[in-house]
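Reading through the structure tokens given below for one structure.
Shown here: the complex without one of its protein chains, the others still in place.
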Amino acid sequence: MQQMSKKTKDVHHKSSVALVLIDVVSHFEFPDGDKILGNALPIAPRLARLKQRARAAHVPVIYVNDNFGQWRSDASKLLAYCLRPGCAGKAFVETIRPDQHDYSVLKPMHSAFYQTPLDLLLRHLGASSLILAGLTTNSCILCTAHEANMRDFNVTVVSDCCAARTTREHKEAIENIREMAGARIVTLASLRLNHKIGHGKSR
Amino acid sequence: MQQMSKKTKDVHHKSSVALVLIDVVSHFEFPDGDKILGNALPIAPRLARLKQRARAAHVPVIYVNDNFGQWRSDASKLLAYCLRPGCAGKAFVETIRPDQHDYSVLKPMHSAFYQTPLDLLLRHLGASSLILAGLTTNSCILCTAHEANMRDFNVTVVSDCCAARTTREHKEAIENIREMAGARIVTLASLRLNHKIGHGKSR
Amino acid sequence: MQQMSKKTKDVHHKSSVALVLIDVVSHFEFPDGDKILGNALPIAPRLARLKQRARAAHVPVIYVNDNFGQWRSDASKLLAYCLRPGCAGKAFVETIRPDQHDYSVLKPMHSAFYQTPLDLLLRHLGASSLILAGLTTNSCILCTAHEANMRDFNVTVVSDCCAARTTREHKEAIENIREMAGARIVTLASLRLNHKIGHGKSR
Partner (left out) sequence: MQQMSKKTKDVHHKSSVALVLIDVVSHFEFPDGDKILGNALPIAPRLARLKQRARAAHVPVIYVNDNFGQWRSDASKLLAYCLRPGCAGKAFVETIRPDQHDYSVLKPMHSAFYQTPLDLLLRHLGASSLILAGLTTNSCILCTAHEANMRDFNVTVVSDCCAARTTREHKEAIENIREMAGARIVTLASLRLNHKIGHGKSR
């Protein structure tokens, strides 16, 4: 019954750039979750600032979160679970929680593209350039950056808005993404958000 | 952060068969929606009975619904929208609404597999055989049956639990699915649900 | 080692339109192959003319053929096999055989997109509109048209350059493709090939 969606779909403005936040809605209740949280909390204020800047520049924000194997759940329930009293991730998630303007995609595995509608959403938005940030640098960010490169997106990773289990793993992953996934690596301070982030790909 | 999901994921029993209900959570508020609804209402009691039989046989039930282009929404919101007072689809959806035991997948386009995690969910369930029913026979059921065949699932379509805009379109699509997608076509009365529906594929 | 390909890749001109010929390199040595061949031979001269017109209009031609389960083979070997003396499909294939200017994609299943690089090739060519022709209307053409529609291509099917096992199956499939896959249906005589075939999608 898809033909109908063209009549009733969201009105969203076109944008050549999209901000993709990976696994920032998390309960951190998993092996090594405490180590990751320890490195995630310090970047939380920068993630919030990154989102504010995207909003101000009219760049759409897409939250891509792990479904944590909860196939009977959805994005609303995941958020509520992570914000419940006593949840390890509560303080982190409160800083960067999605609002009604944001888009949401649940991913079943590491890459934000694998068996998700992210590619289609980006196409609807008209986005050919992605800004990536979130957790963890050497797993989901790494996989997503490589797959975005294969799909011909311009990829920018905001390195000080990403974190991993250890600083070494974070740094080595950033280096791999820069060298092998053709991504531009920036800091939040050096990021330019002017809807002209593309540097030449024709997707 | 996917590695964590292996610790926290849903406990679901394995089943070699899954019932996939396509686009039965619908507001029918789109072009030709009234025609489809006119042919959908008569099959609603059979769809409800099909689901009851699946539940009784411990066959998992997966609702795959169009996201109707509502990228900021999720399955809970879609259901609430379709059940709101005055919604064209309210009476139909009430008959077949999902409950807490059911699985849910939102699809952005016609096929239940295109940019969705359905394949992965079926693999987690251990399902190699699919029973398809829902709307509409000549669009989403047709596309899903062909793609399931390409992915090597055994496909059974319950013809009197499917509907389309016209009877002719329904019948021609059923014939195409039988002849070209390698599917078994049954009626609700002739369907056997005994966890042994597979007929030979080794997926 | 992909990064290298950007240096050594084919030089191909950009084109907003591509002609996709489906399963025209075939040995027809399979169940019902004789029936399909019986309906394919009469369209062979039109297929050849279609290809000539595409060439003259600088529209790239992509042959997408079944690998027939021959995982150790490739497009060259398939062509040689179909052109060998005594092959049932020899006369048909000789009429429409690919040449050095054409692109080739082997598909393992019905849809030209399923586990093939067709989408990527089309993106490299800059093609947002597809002209489909070949065999068979109610299987591989049908699946490919629906999947092209989901991927947001403008789809044109040249109905008198397609064939199936029976005339009824051909006609019903053409009707389904027109109604449910959003395709434009034309005859070879009514096809306009002017690089401006797109009618509005923004892919």
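Per-chain numbering from 1; labels A, B and C assigned in written order.
Convention: a residue touches a chain if its C-beta (ideal position, glycine included) is under 8 Å from a C-beta of that chain, and two chains touch if they have at least 3 such contacts.
Keep in mind that this is a model prediction, so the values were computed, not measured.
Set against the missing chain, the residues C:19, C:59, C:93 or C:135 yield one that touches it, C:135. When the whole complex is considered, the residue among C:121, C:174 or C:191 that touches the unshown chain is C:121.
Interface residues of subunit C with the unshown chain, by the touch rule above, are 1-10, 12, 23, 26-27, 29-31, 33, 36, 66-72, 74-77, 100-104, 106-110, 115-121, 124, 135-136, 139-140. Contact between subunit A and the absent chain runs through residues 109-111, 114, 138-139, 142-143, 146-147, 149-150, 169, 172-173, 175-176, 179-180.
To be clear about the criterion, only the chains that are shown with their structure count from here on.
For the pair subunit A and subunit C, the distance between mean C-alpha positions equals 38 Å. If you average the Cα atoms of subunit B and of subunit C, the two centres end up 31 Å apart. Touching two or more other chains at once are residues 150, 180 of subunit C.
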